[in-house]
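Complex shown without one protein chain; remaining protein chains in place.
So that you can tell them apart, the chains are marked A and B in the order they are listed, and the count of residues begins at 1 in each.
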Amino acid sequence: MSSLQPSQPALTDTGSGQYTGRGEAFPAKAGNGPASPVLAPHQAVGKNRRKRRLVDDLKAYAFLAPYLSVFILFTLVPVGFGIYVSLHKWSTTLGNQGFAGLSNYSTLIEGQGYYGSQFYQAMSNTVLFVIISVPLLWAIPTGLAYAVFRSPAKGLWRILFFYPSVFSVTAFGSAWSLLLATNGGSVNSILHTDIHWLTGVPMAWLSIDLATIWATMGFSFIIMYAAVTQVPRIILEAAEIDGARPFARFRYVILPLLRRASIVVIIIETIASFNLFAQDQIMTGGGPGYDTTTISMNIYNQAFSSFNIGGATAAAFLLAIVLAVIAFIQLRVSRRRA
Amino acid sequence: MHKLLRALTTGTVAATVAATGLQGGTASASVAQASNKPIAITYAGFSSMNGLTPILNKLNKQYAGKYSFKSTAYPYNNYAALLSAAIAGGNTPDVFGASWTPSVYYAREGLELPIKPFLKAAAINSADFPSGMYGTPTLVNGVNYSIPLDAFGTAMFYNKALFKKAGLNPADPPKTGTQFVADALAMKKAGVKYPVIIGADKTTQDFLYPSLVYQFGGVMGDPKTCGALFDSKAGIAAATWEKNLTYKYKVAPTGPSVGEDLDEFGKGAVGMVMLPAINQGALLKDLGANLGVAPLPKVGTANDEDFVGQQYLWVFKTTVSTTPQGAKGVAILLKAIYGQELKTIATQNGIIPTYSPVLSAVKTMPFFAQQDYMVQKGRINPAIPNWGTVTGVPLYNNLDNVLLNKTSVSAGIHEAMVQTNELTATLPACSD
Partner (left out) sequence: MASVTTSISGQPGKPKLPRRRLMTRRSLSRLPTLAILTVVGLIMLFPTVWVLSTAFNNNGGIATGNILPTKPSLYNFREILNVVSSGEPVLRWLLNSIGVSIVAAIGVALIDSLAAFALARLQFRGSKVVFYVVVSSLMVPFIAVLLPQYLWFHWLGLLNSYGALILPYTANAFGVFLLYQFFLGIPRELQEATTVDGAGPFVMWYRLFVPLSIGITATLGLLTFMNVYNDYFWPLIATSTPNMRTVTVGLEIVAIGQYQTNFGALMALTVISVIPMLVVFVFAQRRLVEGIAMSGLAGV
């Protein structure tokens, strides 16, 4: 174990209360912006000071230049162009058909037409999935991380819980949909059940969740595991001597210490869950009925099957707004708890 | 300004790419108009055209220096995204082969060229196509834009061993809906686990539901108005018959998942399934002599026509296909496809070509007679943009609810038609 204890002074707890090695948590930073100036112009004064500041700015932007150039070229420009498209009557095949103002947005919000009438259902399906899946996508890796930490053969378990990340979504989606097939799937035949894993709700959601957790939890697991290894040994041992039950120990001693890693995992999983598309498409095709049709499917169909890229990008930016609001609430809640 | 910005950004990016030594491929299909450069003719379609490469190699040798023929396989799942992107980016393939109804959309949008001149140049006689698949049914604004490539009817597959087990004659599969139910009940009595599986998913219902609607004398939609017409007596009778198999006669299990009818049948667990006749090769391998193939039983009595799935080819209006030399190249490609390639598809994949010169050459395939009957008796989708491929989504989602007994037949079919009409109305080609 000790090899996993950081050797760098950067991360050792001095125990004096001056825990210098802690990075600021994302939420704590959120209000303050980028932190801790290093090259503060402490000696400079007056004109020199201004000049010095300019030099500092230039130096900093030199570091940022590679990132900012790719960021502008491959994120900002497409996003900006997407917003421009969403304000136009824009056919996927014929291109721009003229300015449309906010009508693409209002069509969706007012629920007009096929995609408008499907918009709220798809959005609420998506939110439902997020509500079901994010807690699981956090809790399962966290519990497993702690369990692995407390057991022998850690390397083996780590490989076991991470390795599905190597599968492409086509592969794992197909595999799970056949395993969970109602009449001939292995799961039902092993359990001797007749559960409609993919053709009934809420089972279909749980099945998609199961496949998603199976395939994507590796990353969250590794983060949570790494966080568990950072819990000072003295705390673990003290808790053990206390005679606290494993679950209680975990809940009241360990879990509060994993707060920062948890926030990262929860936000990443929230974003990923809002983007649910491919495994859903493969496993249930959005069914039964429309019950697992997500907003991403709705957007994709509108763009490439109904050739209305203007409406599709509008829906996508509405999704981005919902996502941003939820991420913001998560940050606020986690900060208040802190 | 635009040029400057473009030069600048392209320069930066190109420098990055060059610095990492990664420049590969050509940026986009440029029109080869320089006198010494061969004209590039591009074909794109589903990956089932797997015999095309050797043919193109042969053509490329034969026309070296004049033409270069290329093909791109589009994965079926996301071909619409890929094709839309290609069109939006001015990278449209010259010839495209896919399900038929998307071609109606592109034709209505003015993105395709009429097919007749190409047929003439390629010496393909339109009389060699089945009458139900070329001619009046495929007119878009009075013009034909596409030609049939291959087709697959709706078939009833049955397991001869399970027939015997139930004391039925494996040489005499059911020919009517009543016989079908009686045979299924006999199999149930004999302890067959799944006498029937009715797939609620799109792949099955794409074929089965329209077939039954036609059998009951109904129609799916009207090409003139882009309107759906299946919320009719026939449409409701078709769905009711399907639903009854599960809930009234109890010969089919509830809630089968996607593709399970085919999979379980392949495992030998199912007595009868009704599916597109496309998997004979695989099923034959799994079931051997126990595989039985027959046309759909006549459930409705009004009509003997069943739905037939179809692949078509069409020519996009591109910078190549609109030039006389380019058009000539397209014709050369079409001729090759309707000669050797169709034969390859038929013999390798067991798919029925819908071009009689080739059809007569492949008559040795197993179940040929049954398939030929299905195709000749088949009715294609109405000429409504994306009918079945996209506009099918509301129909099959609501039919799903009906077959899962989440809603009544009449409510489900009605809702399906309302949504289908809302969806077709979003297509610019229909709202014109």
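Here is the rule we go by: contacts are C-beta pairs under 8 Å (C-beta built on N, C-alpha and C of every residue); 3 or more make two chains touch, one makes a residue touch a chain.
Small disclaimer: the values here were computed from a predicted structure and weren't measured.
The residue touching the chain not shown here, chosen from B:286, B:305 or B:372, is B:286. Checked against the hidden chain, the listed residues A:100, A:137 or A:223 yield one contact partner: A:223. Contacts to the hidden chain, counted on chain B, fall at residues 6, 9-10, 13-14, 16-17, 20, 22-29, 46-48, 50-51, 53-54, 57, 70, 72-78, 81-82, 84-86, 88-91, 99, 152, 203, 259, 262-263, 266-267, 276, 278-279, 281-286, 309, 311.
Heads up, the rule we're going with is that only the chains that are shown with their structure count from here on.
Within the complex formed with chain B, the residues of chain A that make contact are 69, 73, 91-95, 113-115, 117, 177-178, 180-185, 196-200, 281, 283-290, 293, 300-309.
By the touch criterion given at the top, residues 9, 12-13, 77-78, 80-81, 84, 87-88, 105-106, 109, 111, 194, 197, 200-202, 253-258, 260, 263-264, 267, 269, 386, 389-390, 393-394, 397-398, 400-401, 404, 406, 419, 422-423, 425-428 of chain B touch chain A in their complex.
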